[in-house]
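Worksheet: one structure, shown below.
Every protein chain of the complex appears in place save one, which is left out.
Going in written order, the chains are labelled A and B, and every chain counts its residues from 1.
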Amino acid sequence: MDKCIACGLCAEKCPKKVDDEYDEALGKRKAIYVKYAQAVPLKYSIDAKNCIFLTMGKCGKCAEVCPTDAINYEDQQKEITLNVGSVIISSGCKPYDPGEHDVYGYTKSKNIVTSLEFERILSSAGPYEGHLVRPSDKKEPKKIAWLQCIGSRDNHLGSNGYCSSVCCTYAVKEAMLAKEHSHDPLDTAIFYMDIRTHGKDYEHFYNRGRDESGIRFVKSKITHIVPDSETGLQLINYIDETGIRQKEAFDIVVLSVGLCIGEEAIELAGKMDISLDHYNFVTTNSFEPVKTSKPGVFICGAFEAPKDIPSSVIESSAAAGMAGINLMDARWSLTKTKEIPEEINITGEAPRIGVFVCRCGTNIAGVVDVPAVVEMAKKLPYVEFAQENMFSCSQDTQDAITNIIKEKQLNRVVIAACTPKTHEGLFQETLTNAGINKYLFDMANIRNQCSWIHAKEPEKATQKAKDLVRMITAKVALHESLTEPTLEIDQSGLVIGGGVAGIVAAKTLADQGYHTHLIEKEATLGGQANNLYQTWQGEDIQTHLSAMIKSVEEDKLIDIHLNTEITDVDGFVGNFETHISKNGAAETLKHGITIISTGASELKPEMHLYGEDDRVMTGLELDQKIINNDEELKSTNTAVFIQCVGSRIPERPYCSKVCCTQSIRNALKLKSMNPAMNVFILYRDMRPFGLREDLYTQARTKGIQFIKFDFEKDLKVAVNEGQLQILFSDTSLRRKMEIKSDLIVLASSIIPEKKNKLTALYKIAQNADGFFMEAHAKLKPVDCATDGVFLCGLAHAPKPIDESISQAMAAATRAVTLLAKKKMNMDGTIAWVDQEKCSSCGVCVSICPFSAPSFTTEGRYEGKAEINPVLCKGCGLCVASCRSGAIHLKGFDTHQIFAQIFALDEIESGDAGQTDDKNETGKKDEKNAATAAV
Amino acid sequence: MDSYTTKIRELSANLLKDEKVDFIIGFKQGTIPMAASPHIAKTSEQAEQFIWDNNCRINLANYLTSRKEKIGIIAKGCDCRNIVTHIIENKIKREQLHIIGVPCNGMIDKIKVSSLFDEEITGYSETDEVITIKTLSDEKNINKTEVLKSNCMTCTHRNPVIYDELVADLVEEQQIEDQFSDVRLIEEMTADEKWNHFDNLLKNCIRCYACRNACPLCYCPTCFVDESGPQWVGKGQDPTDIRTFHYLRAYHCAGRCTDCGACVEACPMDINVRDFTRKLNKDSLEIYGWEAGLTLEQRPPLDTFTPDDPNDFIK
Partner (left out) sequence: MGIEKERLHFSWISSAEATKFVDVVKEVTQIVETVGPNNKLVKKISA
């Protein structure tokens, strides 16, 4: 496996074709294969069941063609014993199989597909290369339907009672993508029970799908589907919202299948002795959301509950952090340090360039005439050495390059191969190993930009490859050794906001051994949790909260600053200085990282008689009454919950995520206090997502009435002869309704602090709703775009307490990955100021998004700009904006880029131009200088 | 204008006497008619030479760049706007300055005046509304409004934007209906017509850089035209290089130009250099609602980024 370089020759030559399970058997793969293009590690493996050699004893094609001798037919399964201190289970889930109890005709019609199959159909790397067609006859569809809750929210045989949480959003995504893929206008319809787009920004996505893309949403119950083999259409029979039978035909029906737990996972849980719930999800409690029933074993991802990518990524960081706490003493004990040869000083040397042109098996050489490119390269100025490699990235070629660099005393290297995005680091390491600075290097991407894109025009592809090599060689000759600024990281953290998220983040940092400041603007810790009664799982919040507060108060590594506001912030990742005002007294805290957990609050509505009539209250106020054991609640005859007060409206278009579950839980509580009480919940879509669906089911069996009101029509709360009444329109009865009530609970939205001053202080962004923005919604859900600043809790988005806690753990863990390094190497390709030319105009200081430029405060160049190398990201904004031409970007300086452009210009003189001896290049540059000035 | 002159001399003499400033920059009578030349007074006696008339066209802010002294300056509306820009761009500090503000009624255009005569002009005098021109054989009274500089005709900021003292009461600002009618004429041309227009405009340019040197915005230690590594623009008389110089210089002034007319005033070949900068001033106003040099609180629009910057031009 170490030898495989994933060139793909083996799979190309393998004669055996089998169904590709990754393409959901819609396409074929070979018996030697990688599961999918992004597989890690990217290594080919043999499918023993289908391999001709392994099954019949002859063939061996792959071993013949393998350039690195990586094929081992004898390889056997090995048992390995690892001694570990913690275990994290992230074995995930599997999609629901609609074929097993085939209610919808999935096995009968090719045009009824699962949502995963549909993903493959849309994929450009999929079986139809991204062309949207019907599987039966490869015709372009005119109409596609999605059926929601397939295998979810369904207590029939083989189905699951819970909500799979992700399907509504992915169905909207698939419908939007399908519309984009389709050449002709495509009609898309989503048949649903409730649309549950409760994740961050998902509601916006739903609105866009409906209002901009024109996806139809049909609230319905599907009775059955009749495929017509002649037309290839599927006739969906359903009952609409008002109870009327309807029929509609579609080209493709996509079954939005849910997530469920496979046998293997259950078996694993059995071996590990961790307890599972009645759906076979790993049981956890809301306050330790990644901890299993077995000490030292942690859980993350969809094996814990159905969840989306951001939540899974958050939990994975949280689980890693919790596992890390147990292993703290062993930190760095198994780390090996690499020996790096001393760097050769090349100052004053003329460039000696080595050009290595990669064949990449046939990947490049199949199109580009690689020997011709090498020949051309040999004649270029300052090129001492040029050769072709079969695979430049293979370990032996790396070693060979290292030796050539040493032997020929090369001081610049060009690799013409694939993309720097994946391979630059690897080749730079080769340079480091050879003892020269890693910035004396550049790449020409002759794979993506030549052999791939011009596969059908080999001559042009070769010409372009020559151009690219000539250009990059001209540039690399001007490269200089760059030093990477190192930054010491202050070994302490700051957590802003002392709610549940802040408390957990601080505690996690301290448990990992880091001194932590916890700032709270109020006089007490706890934040919104102080008002909460129970989690959806029925855990008492107040008891847990006081235990949590006590744990941080007693922790010697945590300094709690109450009644504290932030006044100003200096510094940057590794070295923040935050100025605070604590009970009015100024103080400065130094810290290496910052975690923002400033929370959000409950909207105080200005409607429905709130504030005018005591019997109208918000969800949190009801929680408070329950905590206080309010006697009046018991004597209430009728209680009505109104959902989405202030949420999912044009002014506040997001879903507050927690209110549906909170209302159901409190409705159940009221019912248990007084079983005779009439309890109504008026809703738009009920969103007790994931396993919370159980609570919803329970509430309905307990006689709580759920009524979907028409949001487009007025819902009014009034007082008539002292009696509270609610007037609204029922969507299924299509009638105006009236409920007389003694108590009205408004499920009021969660609102963040808009224009939070922290945005400016820590240079982080808020979205249009006022929640802080993460660096990447899916892949970096707790990092801010600013280095060293992390995010958790309600300040990020509305979420229940267990998610806040895992996010807080995740944020602290991400912070620890930074703190544990103690030092950071920053990139060498950054801007610098030629102060002689600087005119002090301050444009760079004004436009830099990272505050890297500032004015020199003393010495000869006082008042001129200088750039803090640690803050500079090398974006080049200042370089472009400098009127005086005083700012330069290392590695991309104007003369380097010009050299590259001038080298392109040589195309007109043809290849003959390259036979010029080196003395002429000077002249040529002069000529080119004049042209380029134009 | 005599009252202005008297007041300037009086204020300047006091400033210097009280040693509130190291020197004062203003105007004195030039050596030929219709020319006021810059004058620096270090003593109250030298301050007696200060004058103010309709020929104080030069932008004195240009003399402030990177000065370290405490300076008094006689400044009309456009000078003040350039002083503001200078302060924003760290060319001088507000505390270093004592600004004697001059509410301005516009300057006269010496090219317009001389074109009315076939002979050399030998004498000039003025009253509030009328100027009197003498040649060897003639003497003529002309209404000042008929020979106003074109940038003064469209000026809407005649009063000083910032000042410590004023030489007279503020004047009424002009209400201009269409400030940019000249730009619009060019905008309406086809691409080729525009090309020819600028070809014609620049055909006499000798690349003396007087426009650049007169402009208070052009203070870079090394101007891009003088840069040799890399050489952004050729040094010769090639029309492409000439154009490149003018275009790039105009772009460097985008959002910063106060339309003071110093470039035109300085040009020995009578090129209307403002044709370049005017378009950018119009765009600054229309796109960003920005006129340069009116506030110390904000940097020019092209120095800043806000998420709501207009970006309709990007598809």
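What we mean here is this: a residue touches a chain if its C-beta (ideal position, glycine included) is under 8 Å from a C-beta of that chain, and two chains touch if they have at least 3 such contacts.
Model, not experiment: these values are computed from the prediction.
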item	value
Per the touch definition above, residue among B:Lys112, B:Lys144, B:His197 or B:Lys282 touching the missing chain	B:His197
Option from B:Asp164, B:Asp182, B:Asp238 or B:Asp283 whose C-beta touches the chain left out	B:Asp238
Contact footprint on subunit B, counting only the chain that is left out	191-198, 234, 238, 240-241, 243-244, 247, 313-315
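Note that in this section only the chains that are shown with their structure count from here on.
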item	value
Centre-of-Cα separation between subunit B and subunit A, whole angstrom	54
Complex contacts: residues of subunit A adjacent to subunit B	836-843, 846-847, 849, 855, 863, 881, 883-886, 894-895, 898, 929-930, 932-934
Subunit B residues touching subunit A - in the complex, by the definition given at the top	66, 88-91, 219-222, 224, 227, 229-234, 240-241, 244, 252, 299, 302-305
